[in-house]
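Handing you this structure, nothing more for now.
Every protein chain but one is kept in place in this view of the complex.
Now for chain A:
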Amino acid sequence: MSADNDQQAREQLIDLAAQFYDQFELGEIPHMSVPTRTKNNIEYDEDKGVWVYGDRESTRSANSVRGARKLLKAVYTIEFLANQLEEDRSSTLRELYYLSESWDNNEAQFSDQDESNGLIEDLEIVSGVTREDFHMRPEESGATIMGPLHLREQTRRGERDIHCQEDVGEGGYQIPNNPDTIEFLDCDADFILAVETGGMRDRLVENGFDDEYNALIVHLKGQPARATRRIIKRLHDELDLPVTVFADGDPWSYRIYGSVAYGSIKSAHLSEYLATPAAQYIGIQPADIVEYDLPTDPLSDSDINALESELEDPRFQTDYWEEQIELQLEIGKKSEQQSLAARGLDFVTETYLPERLSEMGVI
(Lines give C-alpha, C1' and ligand atoms only; values in the text may rest on other atoms or scores of the structure.)
Protein backbone atom coordinates (compact mmCIF):
# COMPACT_ATOMS: atom_id res chain seq x y z
CA MET A 1 0.00 0.00 0.00
CA SER A 2 2.98 2.20 -0.37
CA ALA A 3 2.78 5.39 -2.41
CA ASP A 4 5.56 3.97 -4.59
CA ASN A 5 3.41 1.01 -5.42
CA ASP A 6 0.49 3.28 -6.30
CA GLN A 7 2.70 5.49 -8.44
CA GLN A 8 3.94 2.46 -10.33
CA ALA A 9 0.41 1.18 -10.93
CA ARG A 10 -0.63 4.61 -12.15
CA GLU A 11 2.28 4.80 -14.57
CA GLN A 12 1.45 1.39 -15.95
CA LEU A 13 -2.09 2.56 -16.69
CA ILE A 14 -0.96 5.77 -18.35
CA ASP A 15 1.51 3.82 -20.45
CA LEU A 16 -1.44 1.88 -21.73
CA ALA A 17 -3.22 5.08 -22.76
CA ALA A 18 0.00 6.31 -24.35
CA GLN A 19 0.09 3.12 -26.36
CA PHE A 20 -3.30 4.00 -27.88
CA TYR A 21 -2.03 7.51 -28.52
CA ASP A 22 0.96 6.21 -30.44
CA GLN A 23 -1.22 3.87 -32.45
CA PHE A 24 -3.36 6.82 -33.56
CA GLU A 25 -0.30 8.85 -34.45
CA LEU A 26 1.19 6.02 -36.52
CA GLY A 27 -2.07 5.69 -38.41
CA GLU A 28 -2.60 2.26 -36.93
CA ILE A 29 -5.96 1.03 -35.81
CA PRO A 30 -5.95 1.36 -31.99
CA HIS A 31 -6.03 -2.05 -30.41
CA MET A 32 -5.11 -4.07 -27.36
CA SER A 33 -4.53 -7.79 -27.18
CA VAL A 34 -5.42 -9.94 -24.20
CA PRO A 35 -5.23 -13.70 -23.78
CA THR A 36 -8.46 -15.47 -24.59
CA ARG A 37 -10.07 -16.35 -21.28
CA THR A 38 -11.64 -19.72 -22.03
CA LYS A 39 -10.85 -23.20 -20.85
CA ASN A 40 -9.44 -23.97 -24.29
CA ASN A 41 -6.71 -21.44 -23.73
CA ILE A 42 -5.23 -22.47 -20.40
CA GLU A 43 -2.20 -24.63 -20.13
CA TYR A 44 -0.16 -26.12 -17.34
CA ASP A 45 2.99 -24.23 -16.45
CA GLU A 46 5.30 -26.96 -15.25
CA ASP A 47 7.81 -24.59 -13.68
CA LYS A 48 5.24 -22.91 -11.49
CA GLY A 49 2.91 -25.86 -11.13
CA VAL A 50 -0.18 -23.80 -11.97
CA TRP A 51 -2.49 -23.33 -14.93
CA VAL A 52 -1.86 -20.17 -16.93
CA TYR A 53 -3.19 -18.68 -20.20
CA GLY A 54 -1.96 -20.14 -23.45
CA ASP A 55 -0.92 -18.29 -26.59
CA ARG A 56 -4.35 -17.50 -27.95
CA GLU A 57 -5.20 -13.84 -27.84
CA SER A 58 -8.33 -11.83 -28.48
CA THR A 59 -7.85 -8.38 -29.89
CA ARG A 60 -9.98 -5.48 -28.79
CA SER A 61 -9.69 -3.29 -31.85
CA ALA A 62 -11.36 -0.07 -32.96
CA ASN A 63 -11.96 -1.83 -36.28
CA SER A 64 -15.56 -2.49 -35.38
CA VAL A 65 -18.12 -0.36 -33.65
CA ARG A 66 -18.17 -2.79 -30.73
CA GLY A 67 -14.41 -2.83 -30.42
CA ALA A 68 -14.20 0.95 -30.63
CA ARG A 69 -16.75 1.28 -27.84
CA LYS A 70 -14.74 -1.14 -25.71
CA LEU A 71 -11.57 0.84 -26.18
CA LEU A 72 -13.33 4.12 -25.46
CA LYS A 73 -14.59 2.64 -22.19
CA ALA A 74 -11.11 1.36 -21.44
CA VAL A 75 -9.65 4.84 -21.84
CA TYR A 76 -12.31 6.36 -19.60
CA THR A 77 -11.69 3.64 -17.01
CA ILE A 78 -7.94 4.23 -17.18
CA GLU A 79 -8.55 7.89 -16.46
CA PHE A 80 -10.78 7.04 -13.53
CA LEU A 81 -8.31 4.55 -12.04
CA ALA A 82 -5.40 6.91 -12.50
CA ASN A 83 -7.28 9.65 -10.66
CA GLN A 84 -8.31 7.23 -7.91
CA LEU A 85 -4.71 6.20 -7.34
CA GLU A 86 -3.59 9.78 -7.29
CA GLU A 87 -6.18 10.64 -4.67
CA ASP A 88 -5.50 7.42 -2.71
CA ARG A 89 -9.13 6.36 -2.75
CA SER A 90 -10.63 3.00 -3.52
CA SER A 91 -13.90 1.76 -4.91
CA THR A 92 -15.74 -1.46 -5.51
CA LEU A 93 -16.36 -3.11 -8.87
CA ARG A 94 -20.02 -2.29 -8.51
CA GLU A 95 -19.25 1.33 -7.78
CA LEU A 96 -17.24 1.53 -11.00
CA TYR A 97 -20.26 0.29 -12.92
CA TYR A 98 -22.54 2.95 -11.41
CA LEU A 99 -19.88 5.59 -11.61
CA SER A 100 -19.71 5.26 -15.40
CA GLU A 101 -23.20 6.76 -15.47
CA SER A 102 -21.69 10.06 -14.42
CA TRP A 103 -19.21 10.16 -17.33
CA ASP A 104 -19.90 12.87 -19.88
CA ASN A 105 -19.91 10.40 -22.77
CA ASN A 106 -22.86 8.06 -23.24
CA GLU A 107 -20.84 5.77 -25.44
CA ALA A 108 -18.38 5.16 -22.60
CA GLN A 109 -20.98 3.99 -20.08
CA PHE A 110 -21.15 0.33 -19.15
CA SER A 111 -24.29 -1.56 -20.05
CA ASP A 112 -23.91 -4.09 -17.22
CA GLN A 113 -21.51 -5.00 -14.47
CA ASP A 114 -20.13 -8.03 -16.29
CA GLU A 115 -18.78 -5.59 -18.83
CA SER A 116 -17.01 -3.41 -16.28
CA ASN A 117 -15.69 -6.46 -14.40
CA GLY A 118 -14.38 -7.85 -17.67
CA LEU A 119 -12.70 -4.60 -18.53
CA ILE A 120 -10.92 -4.47 -15.15
CA GLU A 121 -9.67 -8.00 -15.80
CA ASP A 122 -8.43 -6.88 -19.23
CA LEU A 123 -6.60 -3.95 -17.71
CA GLU A 124 -5.06 -6.17 -15.01
CA ILE A 125 -3.70 -8.51 -17.63
CA VAL A 126 -2.45 -5.88 -20.05
CA SER A 127 -0.86 -3.63 -17.44
CA GLY A 128 0.39 -6.46 -15.21
CA VAL A 129 -1.05 -4.74 -12.13
CA THR A 130 -3.57 -6.55 -9.95
CA ARG A 131 -6.89 -4.92 -9.34
CA GLU A 132 -6.10 -4.68 -5.66
CA ASP A 133 -3.29 -2.37 -6.71
CA PHE A 134 -5.77 -0.33 -8.74
CA HIS A 135 -7.64 0.01 -5.43
CA MET A 136 -10.57 -1.90 -6.83
CA ARG A 137 -12.23 -4.35 -4.51
CA PRO A 138 -15.08 -6.81 -4.75
CA GLU A 139 -18.32 -6.17 -2.84
CA GLU A 140 -17.45 -8.23 0.21
CA SER A 141 -15.93 -11.62 0.52
CA GLY A 142 -16.98 -12.30 4.09
CA ALA A 143 -14.85 -15.40 4.17
CA THR A 144 -13.45 -16.29 7.60
CA ILE A 145 -10.65 -18.18 9.34
CA MET A 146 -10.91 -20.07 12.63
CA GLY A 147 -7.91 -21.79 14.16
CA PRO A 148 -4.61 -21.47 16.03
CA LEU A 149 -3.11 -18.59 14.07
CA HIS A 150 -1.76 -15.29 15.36
CA LEU A 151 -1.46 -12.47 12.81
CA ARG A 152 -1.05 -8.72 12.39
CA GLU A 153 -3.28 -6.77 9.98
CA GLN A 154 -2.60 -3.28 8.56
CA THR A 155 -5.90 -1.46 8.70
CA ARG A 156 -6.76 2.12 7.80
CA ARG A 157 -7.03 2.70 11.52
CA GLY A 158 -3.65 1.23 12.35
CA GLU A 159 -2.11 -2.19 13.05
CA ARG A 160 -4.17 -4.87 14.78
CA ASP A 161 -2.76 -8.08 16.36
CA ILE A 162 -5.34 -10.84 16.22
CA HIS A 163 -5.40 -14.49 17.32
CA CYS A 164 -7.85 -16.36 15.15
CA GLN A 165 -9.29 -18.39 18.06
CA GLU A 166 -8.82 -16.28 21.12
CA ASP A 167 -9.50 -12.79 19.74
CA VAL A 168 -12.49 -13.67 17.60
CA GLY A 169 -16.06 -14.73 18.19
CA GLU A 170 -17.75 -17.83 16.89
CA GLY A 171 -17.75 -16.24 13.44
CA GLY A 172 -13.97 -16.31 13.22
CA TYR A 173 -11.48 -13.87 11.71
CA GLN A 174 -12.72 -12.03 8.62
CA ILE A 175 -10.27 -12.07 5.70
CA PRO A 176 -9.61 -8.53 4.40
CA ASN A 177 -9.78 -7.60 0.73
CA ASN A 178 -6.06 -7.36 0.34
CA PRO A 179 -4.52 -10.17 2.42
CA ASP A 180 -1.05 -8.95 1.49
CA THR A 181 -1.46 -6.42 4.28
CA ILE A 182 -1.34 -9.30 6.81
CA GLU A 183 1.76 -10.44 8.61
CA PHE A 184 1.75 -13.93 10.19
CA LEU A 185 3.13 -13.83 13.72
CA ASP A 186 2.67 -17.33 15.10
CA CYS A 187 0.96 -20.51 14.02
CA ASP A 188 0.13 -23.74 15.88
CA ALA A 189 -1.96 -25.26 13.13
CA ASP A 190 -1.06 -28.55 11.40
CA PHE A 191 -3.13 -28.12 8.27
CA ILE A 192 -5.75 -25.99 6.54
CA LEU A 193 -9.27 -27.28 6.12
CA ALA A 194 -11.14 -25.15 3.56
CA VAL A 195 -14.90 -25.71 3.82
CA GLU A 196 -17.45 -24.85 1.16
CA THR A 197 -20.64 -24.31 3.09
CA GLY A 198 -21.41 -22.23 6.17
CA GLY A 199 -23.45 -25.00 7.80
CA MET A 200 -20.57 -27.46 7.72
CA ARG A 201 -18.09 -24.82 8.88
CA ASP A 202 -20.33 -24.10 11.89
CA ARG A 203 -20.69 -27.80 12.60
CA LEU A 204 -16.90 -28.21 12.65
CA VAL A 205 -16.45 -25.19 14.93
CA GLU A 206 -19.22 -26.37 17.26
CA ASN A 207 -17.66 -29.81 17.46
CA GLY A 208 -14.30 -28.17 18.25
CA PHE A 209 -12.57 -29.74 15.27
CA ASP A 210 -10.08 -26.86 15.00
CA ASP A 211 -8.98 -27.40 18.58
CA GLU A 212 -8.89 -31.13 18.52
CA TYR A 213 -6.93 -31.48 15.26
CA ASN A 214 -5.06 -28.14 15.17
CA ALA A 215 -6.85 -27.24 12.00
CA LEU A 216 -7.23 -23.80 10.40
CA ILE A 217 -10.82 -23.86 9.24
CA VAL A 218 -11.20 -21.49 6.27
CA HIS A 219 -14.72 -20.81 5.14
CA LEU A 220 -14.80 -20.60 1.30
CA LYS A 221 -18.37 -19.32 1.00
CA GLY A 222 -19.04 -21.02 -2.27
CA GLN A 223 -16.68 -20.07 -5.10
CA PRO A 224 -13.82 -18.50 -3.11
CA ALA A 225 -12.96 -14.82 -3.51
CA ARG A 226 -9.49 -13.84 -4.63
CA ALA A 227 -8.59 -12.74 -1.10
CA THR A 228 -9.51 -16.16 0.28
CA ARG A 229 -7.46 -17.94 -2.32
CA ARG A 230 -4.58 -15.54 -1.78
CA ILE A 231 -4.47 -16.08 1.97
CA ILE A 232 -4.64 -19.85 1.55
CA LYS A 233 -1.75 -19.61 -0.86
CA ARG A 234 0.25 -17.46 1.58
CA LEU A 235 -0.50 -19.74 4.54
CA HIS A 236 0.66 -22.71 2.47
CA ASP A 237 3.75 -21.03 1.08
CA GLU A 238 4.87 -19.11 4.15
CA LEU A 239 3.84 -21.46 6.98
CA ASP A 240 4.18 -24.69 5.02
CA LEU A 241 0.71 -25.90 5.95
CA PRO A 242 -0.93 -28.67 3.89
CA VAL A 243 -4.20 -27.52 2.33
CA THR A 244 -7.34 -29.64 2.12
CA VAL A 245 -10.68 -28.76 0.58
CA PHE A 246 -13.96 -30.11 1.89
CA ALA A 247 -16.94 -29.48 -0.38
CA ASP A 248 -20.21 -30.97 -1.61
CA GLY A 249 -20.15 -33.99 -3.87
CA ASP A 250 -21.28 -32.28 -7.08
CA PRO A 251 -19.61 -30.82 -10.21
CA TRP A 252 -19.84 -27.21 -8.97
CA SER A 253 -17.91 -28.09 -5.83
CA TYR A 254 -15.16 -29.72 -7.89
CA ARG A 255 -14.77 -26.37 -9.61
CA ILE A 256 -14.38 -24.70 -6.20
CA TYR A 257 -11.57 -27.11 -5.45
CA GLY A 258 -10.19 -26.45 -8.93
CA SER A 259 -9.98 -22.71 -8.43
CA VAL A 260 -8.20 -23.17 -5.06
CA ALA A 261 -5.76 -25.69 -6.41
CA TYR A 262 -5.24 -24.78 -10.06
CA GLY A 263 -6.50 -21.23 -10.41
CA SER A 264 -9.68 -20.11 -12.14
CA ILE A 265 -10.06 -19.59 -15.85
CA LYS A 266 -10.99 -15.96 -15.37
CA SER A 267 -7.90 -15.16 -13.33
CA ALA A 268 -5.36 -17.51 -14.84
CA HIS A 269 -3.06 -14.52 -15.29
CA LEU A 270 -2.86 -14.44 -11.48
CA SER A 271 -2.58 -18.19 -10.96
CA GLU A 272 0.94 -17.88 -9.72
CA TYR A 273 -0.30 -15.48 -7.10
CA LEU A 274 -3.57 -17.19 -6.14
CA ALA A 275 -3.40 -20.93 -6.79
CA THR A 276 -2.20 -23.57 -4.35
CA PRO A 277 -1.42 -26.59 -6.52
CA ALA A 278 -0.68 -28.73 -3.45
CA ALA A 279 -4.27 -28.45 -2.19
CA GLN A 280 -5.95 -31.81 -1.76
CA TYR A 281 -9.59 -32.73 -2.13
CA ILE A 282 -11.19 -34.43 0.84
CA GLY A 283 -14.68 -34.99 -0.38
CA ILE A 284 -17.47 -35.52 -0.72
CA GLN A 285 -16.09 -37.88 -3.38
CA PRO A 286 -18.43 -39.91 -5.55
CA ALA A 287 -16.67 -42.91 -4.06
CA ASP A 288 -17.81 -41.72 -0.60
CA ILE A 289 -21.41 -41.66 -1.76
CA VAL A 290 -21.09 -45.34 -2.53
CA GLU A 291 -18.92 -46.24 0.44
CA TYR A 292 -20.95 -44.47 3.13
CA ASP A 293 -24.27 -44.98 1.37
CA LEU A 294 -25.09 -41.28 1.73
CA PRO A 295 -28.51 -39.79 1.06
CA THR A 296 -28.48 -38.49 -2.54
CA ASP A 297 -30.22 -36.36 -5.13
CA PRO A 298 -30.30 -37.42 -8.78
CA LEU A 299 -27.98 -35.53 -11.16
CA SER A 300 -29.82 -32.85 -13.11
CA ASP A 301 -29.14 -32.24 -16.82
CA SER A 302 -27.02 -29.24 -16.02
CA ASP A 303 -25.02 -31.34 -13.51
CA ILE A 304 -24.35 -33.90 -16.21
CA ASN A 305 -23.30 -31.21 -18.68
CA ALA A 306 -21.02 -29.69 -16.06
CA LEU A 307 -19.42 -33.06 -15.33
CA GLU A 308 -18.90 -33.75 -19.01
CA SER A 309 -17.40 -30.33 -19.52
CA GLU A 310 -15.05 -31.01 -16.58
CA LEU A 311 -13.87 -34.16 -18.27
CA GLU A 312 -12.67 -31.90 -21.09
CA ASP A 313 -11.24 -29.28 -18.75
CA PRO A 314 -7.45 -29.57 -18.80
CA ARG A 315 -7.34 -28.86 -15.07
CA PHE A 316 -9.28 -32.03 -14.32
CA GLN A 317 -7.43 -34.34 -16.65
CA THR A 318 -5.88 -36.48 -13.98
CA ASP A 319 -6.51 -40.15 -13.28
CA TYR A 320 -8.09 -39.32 -9.94
CA TRP A 321 -10.64 -36.87 -11.31
CA GLU A 322 -11.48 -38.86 -14.41
CA GLU A 323 -12.18 -41.88 -12.25
CA GLN A 324 -14.33 -39.92 -9.80
CA ILE A 325 -16.30 -38.02 -12.45
CA GLU A 326 -16.96 -41.12 -14.50
CA LEU A 327 -18.12 -42.92 -11.37
CA GLN A 328 -20.50 -40.10 -10.58
CA LEU A 329 -21.89 -40.10 -14.14
CA GLU A 330 -22.37 -43.82 -13.76
CA ILE A 331 -24.28 -43.69 -10.46
CA GLY A 332 -26.11 -40.53 -11.53
CA LYS A 333 -26.23 -39.13 -8.00
CA LYS A 334 -24.83 -36.29 -5.91
CA SER A 335 -24.65 -35.61 -2.17
CA GLU A 336 -24.16 -32.54 0.01
CA GLN A 337 -21.58 -32.24 2.79
CA GLN A 338 -24.37 -32.14 5.33
CA SER A 339 -25.80 -35.45 4.17
CA LEU A 340 -23.18 -36.94 6.50
CA ALA A 341 -25.57 -35.91 9.29
CA ALA A 342 -27.64 -38.91 8.32
CA ARG A 343 -25.11 -40.89 10.36
CA GLY A 344 -25.33 -38.53 13.36
CA LEU A 345 -24.08 -35.02 14.02
CA ASP A 346 -20.65 -36.16 15.17
CA PHE A 347 -20.07 -38.58 12.31
CA VAL A 348 -18.25 -35.99 10.26
CA THR A 349 -15.77 -34.94 12.97
CA GLU A 350 -15.32 -38.31 14.59
CA THR A 351 -15.36 -40.66 11.66
CA TYR A 352 -15.41 -39.18 8.18
CA LEU A 353 -12.77 -36.44 8.40
CA PRO A 354 -10.27 -38.40 10.53
CA GLU A 355 -10.60 -41.34 8.16
CA ARG A 356 -10.18 -39.28 5.00
CA LEU A 357 -7.39 -37.11 6.43
CA SER A 358 -5.34 -40.06 7.54
CA GLU A 359 -5.95 -41.77 4.21
CA MET A 360 -4.54 -38.64 2.58
CA GLY A 361 -1.61 -38.60 4.99
CA VAL A 362 -2.44 -35.21 6.47
CA ILE A 363 -2.84 -36.48 10.04
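In this text, contacts are C-beta pairs under 8 Å (C-beta built on N, C-alpha and C of every residue); 3 or more make two chains touch, one makes a residue touch a chain; residues count from 1.
Just so it is clear, contacts and distances are computed from a predicted model.
Colleague: Can you work out the missing subunit's protein name as recorded in UniProt? Choose among "Protein-export membrane protein SecF", "ABC transporter permease subunit", "Type 2 DNA topoisomerase 6 subunit B" or "Molybdate/tungstate import ATP-binding protein WtpC".
Modeller: The missing chain's protein name, per its UniProt entry, is "Type 2 DNA topoisomerase 6 subunit B".
Colleague: Given that one chain is not shown, which residue among A:Ala9, A:Met32, A:Ile78 or A:Ala189 touches it?
Modeller: In the full complex, the listed residue that touches the missing chain is A:Ile78.
Colleague: Which listed residue, A:Ala62, A:Cys187, A:Leu216 or A:Ile325, touches the chain dropped from view?
Modeller: A:Ala62
Colleague: Give the residue, chosen from A:Glu57, A:Asp88, A:Glu107 or A:Asp161, that touches the chain omitted from the document.
Modeller: Touching the chain that is not displayed is residue A:Glu107.
Colleague: Which chain A residues touch the hidden chain?
Modeller: Touch set of chain A with respect to the missing chain: 14, 17-18, 20-21, 23-30, 62-65, 68-69, 71-72, 75-76, 78-79, 82, 105, 107-108.
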